[in-house]
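Written out below as structure tokens is the structure these notes cover.
With one protein chain removed, the remaining protein chains of the complex are shown where they sit.
Should a chain be cited, it is by its letter among A, B and C, assigned in written order, with residues numbered from 1 in that chain.
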Amino acid sequence: MIIMKTVSEMGNRIGNIFSLTSFGESHGVAIGGVIDGMPAGVKIDMDEVQKELNRRRPGQSSIVTARDEKDKVKILSGVFDGVTTGTSIGFVIENTNQHSNDYSNIKEAFRPSHADYTYTSKYGIRDYRGGGRSSARETAARVVAGAFARQALNQLGVEIYAYTSQVGNICLDKDYRKYDKSNIESNIVRCPDSEKAQEMIDLITEVKQEGDTIGGVITCVVKGVPVGLGEPVFGKLQAQLGAAMLSINAVKGFEYGMGFDFATARGSEVNDAFVCEAGKVSTKTNNSGGIQGGISNGEDIYFRVAFKPVATLLRDVETINEKGENLTLHAKGRHDPCVLPRAVPIVEVMAAIVILDNYLMNKTVKL
Amino acid sequence: MIIMKTVSEMGNRIGNIFSLTSFGESHGVAIGGVIDGMPAGVKIDMDEVQKELNRRRPGQSSIVTARDEKDKVKILSGVFDGVTTGTSIGFVIENTNQHSNDYSNIKEAFRPSHADYTYTSKYGIRDYRGGGRSSARETAARVVAGAFARQALNQLGVEIYAYTSQVGNICLDKDYRKYDKSNIESNIVRCPDSEKAQEMIDLITEVKQEGDTIGGVITCVVKGVPVGLGEPVFGKLQAQLGAAMLSINAVKGFEYGMGFDFATARGSEVNDAFVCEAGKVSTKTNNSGGIQGGISNGEDIYFRVAFKPVATLLRDVETINEKGENLTLHAKGRHDPCVLPRAVPIVEVMAAIVILDNYLMNKTVKL
Amino acid sequence: MIIMKTVSEMGNRIGNIFSLTSFGESHGVAIGGVIDGMPAGVKIDMDEVQKELNRRRPGQSSIVTARDEKDKVKILSGVFDGVTTGTSIGFVIENTNQHSNDYSNIKEAFRPSHADYTYTSKYGIRDYRGGGRSSARETAARVVAGAFARQALNQLGVEIYAYTSQVGNICLDKDYRKYDKSNIESNIVRCPDSEKAQEMIDLITEVKQEGDTIGGVITCVVKGVPVGLGEPVFGKLQAQLGAAMLSINAVKGFEYGMGFDFATARGSEVNDAFVCEAGKVSTKTNNSGGIQGGISNGEDIYFRVAFKPVATLLRDVETINEKGENLTLHAKGRHDPCVLPRAVPIVEVMAAIVILDNYLMNKTVKL
Partner (left out) sequence: MIIMKTVSEMGNRIGNIFSLTSFGESHGVAIGGVIDGMPAGVKIDMDEVQKELNRRRPGQSSIVTARDEKDKVKILSGVFDGVTTGTSIGFVIENTNQHSNDYSNIKEAFRPSHADYTYTSKYGIRDYRGGGRSSARETAARVVAGAFARQALNQLGVEIYAYTSQVGNICLDKDYRKYDKSNIESNIVRCPDSEKAQEMIDLITEVKQEGDTIGGVITCVVKGVPVGLGEPVFGKLQAQLGAAMLSINAVKGFEYGMGFDFATARGSEVNDAFVCEAGKVSTKTNNSGGIQGGISNGEDIYFRVAFKPVATLLRDVETINEKGENLTLHAKGRHDPCVLPRAVPIVEVMAAIVILDNYLMNKTVKL
């Protein structure tokens, strides 16, 4: 009889009807997942799926990590003659450009503000190469599932976009309606205000040169959601969206509608008055962010997601190892000075997964 | 063949191993729920359970609603001779002081920033009395489940407390360590700073006199959580805590650790350096808020929850009814001018439910 | 730090979209549950619900236990003006006619073929009165949920009936089409063949006089299920039905279609040939029992459920107690000599729960 570290991990799955179960470590053979509950009969454009992956891909610009991962997705099942069959969709993305020896120096070290210590404590073992399972590389699997969800949502008239709204002290106005989404992809930081975008790029470049990193905020907007999505009581739409966003690496905060600004507001100032025009109910203002009582009300859903600065610094860092000994680390891998530009598509796909799942949960049926 | 509005509601349950499935409308016969996965063999102090309910209870002070609900909980199963048996625990709280005729005027009206419109749209029907299922009265069931969870957590050395840290523009410092938790219950707004507490009370009183309402922020601290709670990838501890908080009525934002303040920070300033003293690993700072990579690291977990002002104003409000006609509402019920004081115990119990559930998911076993 | 027997119980819930979470011990305050996912807008006939409970009720005839439980159900939420609202439905059935002192002699005894030993071993504690949570009294909660499901299914044209097809050596023919369902309730054993019914009643009466008990088989038929219910791979309709039946107290076997008789058959003899008449696809024979590849094919679904004899004998029984000491038990409670007559409605309601749940999971949506 030996003693094994035995811990149940119940967290590799998201979604109720439309779901993703993911797997994969940063420097393992491959990452991937199983998409379940995808509606049957949806024509899938694989170029679009790959395009989403490319937006998340390392090496795409001067302000993100230089790792050159191809991130080519391979669909293994569930799509027949280009159309979804309703059966589960397995997929893999091979890990091709991993430099595992870059990480030999952290084999026994606990990097500050990383998951090395918590994973080792929880499981008694960890794949130390590039963060293993705790690496943000895992989010590539989310992008595939989200790209499938988005192709179903497109047909439903639902549109989702996100953008970098803050890097360090450089902020956009909180009102997303002031910005033209068609500008987002026009710059490498994915900010719809060209002037602010350049300031953000300059700041990230400066931070990068110092071997430092910087945080920020992403704003996400979901248009065209019908009235009725979201499940009371614990399954409120904002609770599901919040959990999805807070499950992204480096996310530290979530607010929707006016969010934390509600704290200083009076009800008389911020209640959203109803209007009915030509039989269509809407609200004059949308401080609520498109959700009332946990259920979408047909207005735009919008929310903000706060990211901490990347923990890996390209400079000497004092820390400890598994034995509790002090040591100095100097990260050798290729890392992002700011996670925001690559996180924009991740926020979008997580929103797509949640919205499609709730769409499927909310079906009205003729009995 | 008739057509029924048919919608699946999957949201009345929270938790994986320790779970609550709740039921009940504001003005129905009773509210209640089933607690499942409660560890067997825990001695339950029912006075403590009732005390938690009393902290949430209406009518407890001059700054909350004057409704005089007794909120006496009745345990129907799962506790034998005062000890939990491991079987499911059914409980009910009767609705005794409901004035349903207070609500006759809103039978067909959609109150602004309430759930009347979204529930009616989703289900084709709603119990309009006092908000029905969307009423915050539902949170009383959470308090019972959380009180059970807390009694198990007490034995594990886990302590949870929350307090009102902001009402309108009156804010405490974000550093919870500056405040003495023993002061929290010393005032009716549940703020550990007596001076600020009085300012908050004055503000709420003023707002109430104007028939208006005001928002705020609650800070919650969880001490004594062992290293290892939380499930990667989608089940990160912050995702579960965030979802739990965002499922509370009127909550619009959640952040943990430095939260949104991380957006303006550099990695070099905010990374939490490790130290090892006498074999015990800890961090010099705790900007991360006690969670790394989705898993607790043994430091204090702390987070902030933003609440919007209560939507019901005690003044004339213009709105529409189900037919889209304009009308003027004047709320006649008894309502809170500020939800914060009564929400403090709700935040605590939701944290307790999540922490105990994760504790049970993280069991280390000798194989 | 004390040591608690701590076991997670994840088993008090059945169903994915339409679900029941149940609670209650035989001699506790009440049993009950929460129905979640009930479609909104269904008019509920509470007399029908009560009628189903009466069919399961003790004391209804000379061949079942003489316990006189009223089993009046009280709906606490989710039904407004007689119509379901889509919110969760809490309900309780009070335990009114319990003679707890009947059980004082078994407080420390482990009754043979009961759950006393396994519950005590698993949880370290048990409510010994009348079997506690392991009592078949728990099935009354299932009847309530199933009665709600059945009222939705009625509107969908789905009909479910079951009958006693075997008691001891007295068997009906396996072909359910030979029997007229309108005869089932015409006798107290719930067997559609009047002659066999009388033989069964005589046998049960004889067995009862000897203080003994006897097993049997119930056959269940589900008509009007549309093509398409059931989820591959692990959620095959037969797997869900089988699990539901095997979760009923005293059930030891489940087979559908030809079941175990398939073992001796050749494919050429038992394959169900397709025919298409007037555009409608059906099969000439239905050896498969209405399910192909885990999915309903539009034919009648039928299955058989084997019950063991009730474990409680009204005679001296040798056994052991918690300390391992030998003792002689003589059951004093009022018990069923044969569980079949009262189990017929339980089999029906479990089928109703599974079929409605799968109906809701199989919704076709216009995207």
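In this text, contacts are C-beta pairs under 8 Å (C-beta built on N, C-alpha and C of every residue); 3 or more make two chains touch, one makes a residue touch a chain.
A quick note: this is a predicted structure, and the numbers were derived from the prediction, not measured.
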Residue of A:Gly37, A:Gly168, A:Gly293 or A:Pro309 touching the missing chain in the full complex: A:Gly37
On chain A, residues whose C-beta touches the chain left out of the figure: 1-2, 4-10, 12-13, 17-18, 21-25, 28-34, 36-37, 39-42, 74-78, 80, 83, 85-90, 92, 122-127, 132-133, 152, 155, 157, 360
Residues of chain B (touch criterion as defined above) contacting the omitted chain: 39, 42, 87, 152, 155-156, 232, 360-361, 363, 365, 367
Interface residues of chain C (partner: the chain not displayed): 1-14, 16, 22, 110, 112-115, 117-119, 121-122, 133-134, 138, 166-169, 207, 210, 212-217, 227-228, 230-236, 238-240, 242-247, 249, 251-260, 262-268, 270-276, 279, 281, 283, 287-289, 291-297, 306-313, 315, 317-320, 324-326, 361-367
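One rule holds in what follows: only the chains that are shown with their structure count from here on.
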Centroid distance [mean C-alpha coordinates] between chain C and chain B, Å: 38
Centroid distance [mean C-alpha coordinates] between chain B and chain A, Å: 26
Separation of mean Cα positions, chain C and chain A [Å, integer]: 45
Residue numbers of chain A (touch at least two other chains): 232, 363, 365, 367
